[in-house]
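Left out: one protein chain. Kept in place: all the others.
Letters A and B name the chains as they come in the text, with residue numbers starting at 1 for each one.
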Amino acid sequence: MMLIDTLAQGLLLGGLYALFAAGLSLVFGIIRLVNLAHGDLIILGAYLILTVTTITGLHPFVAVLLAASLMFGLGWLLQTHLLNRVLGADILPPLLVTFGLSVVIQNGLLSGFTADSRKLAAGAIEAQSVDLAVVTLGVMPLLTFASAVAVIFALNRLFYRTALGRAFRATSDDAVTAELMGIGPQRIFAGATGIALAVATIAALYLGTRANFDPSIGPARLLYAFEAVIIGGLGSLWGTLGGGIVIGMAQALGASVNPERQILSGHVAFVVVLLLRPRGLFPRASD
Amino acid sequence: MSALLQIAGLTAHYGDFQALFGVDLTLQDGETLAVIGANGAGKTTLMRAITGIAKVTAGTVTLAGEDITRLPAPEILTRGIAMVPEGRRLFPSLTVEENLLIGAHARKGNGHWTLEKVQALFPILKERRHNPGTALSGGQQQMVAIGRALMSNPRVLLCDELSLGLVPVVIKEIYAAFPRIKASGTSIIVVEQDIGQALRVADHVHCMMEGRITLSGRPAELSRSAIHDAYFGVSHA
Partner (left out) sequence: MTPSRPLGLIAAFAALAVLYALPAIAPRALVQDLFGVLTLLVLALNWNTLAGFAGLVSVGQQAFVGIGAYAMFAAIILMDLNPLVGVLIGGLAAAAFALPMAFFAFRLNGAYFAIGTWVVADIARLGISQWKALGGGTGTSLPKGTAKDMAFVDRIKAALDVSSAAAADALTYWLMLTLAVAMLVAGHVFLRSRMGLGLQAIRDNETAARSVGVDPVRLKALVFLLTAFGTGLCGALAFIQITRVTPDAAFSVIDWTAFVIFITVIGGIGTLPGPIVGAVIFYALQRLLADYGTIYLIVLGCLGIAVMLFARRGLWGVFTGRTGIDLLPLTHRPPKSAAPQPQASRRTA
């Protein structure tokens, strides 16, 4: 019984990690950009929702819409004015620029909001749960997981069923030939980063309503997200969901043995999977 | 009458290496033009310079009176120049049909070429429309690449080394589509190492060597030895 409960909690936690990872996975896949600031951008999204709720009094679930649009714009600007300028054969500049960005965002938040822990208040829904006979699950974790599935499903539709998705895939395959088709990679990349940050804001909503956050916790979210993407296999969005679930379950199991081992267990699961399956659990056929 | 595509004094680089030295070229509306020359003569760089992929350092490219030199590649496509790149360069994660559709990505308005018309031109592309583009044979991939370029309804179609790596019977099958492409009102520039094929299809032939045009004329006017000299730069007579 305990085990089933632990695994169920881990599964739902995996939904949150999949949300952290979905944007990262998209940007890996299309731009081949490893954004070291992804975790800090999620935290920035959480503070943005917090600010919107404070100013307007809106519920976080409504405020997230405005915040996500703003984050989309931020992603677009970031990609056009900063990241597009450092893309190329040399991997160093984009890594160092995004690392610099990570430090700037972290310390910017620190000076703007102090190091105090904050939380998004979602109201009564936070305490509600559903009794499924075998296990009792919180409504919020269930909603998180459902959102993760919905986001991954929507991104997949976008990727494989729309003209924009076709352009994403073509640019990811061969940016020069895509230009010959009239697809400006700069705009495609800007759109991809914009979408990634909008998804990051959805992740931020659940991060902020479930637990406390402060400006320093971004890098750890980057690591979980990265682990989920690599475990799932690069370029596979459903794989990313699977990867998130693996990390979530490993952490839940670790925590049930000793709360201090939660994070370590997730990392260890990542190492083990990568040693056994270097290309992840669900690698894309090509690539 | 002004030319459809006018290239004057075009100089361009391939990496650090200067590949074009003041190339002049004129394409009239409705004409098919062939550029022949040995490997490294600068033919591909010429195509890449016209389409905005190679960096132009001097000279101009004018399309129907508009200076399009140094425009970004997507802008040049929307103005009406499409390319079938060397090596076909299909997108591996797109199906055959998606590869065709992406050719129309930047297209505005209607035109002669539609998915149905391209599939009628090369029926095999309809049959295999759900296959990944790269799962096809070389000749079929070439058909996808041509169809993909046509989907933008170009005024000028640039074909870079269509026959490379294909057996003669397949080359013939591909060039058999040319009359219908011309009939749609598209002007064509083909780059070929296969001199015989180029002479058969073109109204005008230009021969390139070391980044310069060394010989021009109508196929009938050019003697074999003149082409030979222009191609290799030395007379073996």
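The working rule: a residue touches a chain if its C-beta (ideal position, glycine included) is under 8 Å from a C-beta of that chain, and two chains touch if they have at least 3 such contacts.
Because the structure is a prediction, the values reported are computed rather than measured.
Across A:Gly108, A:Gly138, A:Gly165 or A:Pro283, the residue that sits in touch with the chain not pictured is A:Gly108. When the whole complex is considered, the residue among A:Leu7, A:Leu65, A:Val86 or A:Ala154 that touches the unshown chain is A:Val86. Against the chain not shown here, chain A presents residues 32-34, 36, 82, 85-86, 91-97, 99-104, 106-108, 110-111, 219-220, 222-223, 226-227, 230, 260-261, 263-264, 267-268, 270-271, 274-275, 278.
Assume only the chains that are shown with their structure count from here on.
Chain A and chain B have centres, each the mean of its CA atoms, that are 44 Å apart. Residues of chain A touching chain B in their complex: 163, 166-167, 169-170, 172-174, 176-184, 286. Touching chain A in their complex are the following residues of chain B: 51-53, 72-74, 77-78, 82-83, 85, 89, 91-94, 98, 101-103, 105-107, 132, 148, 152.
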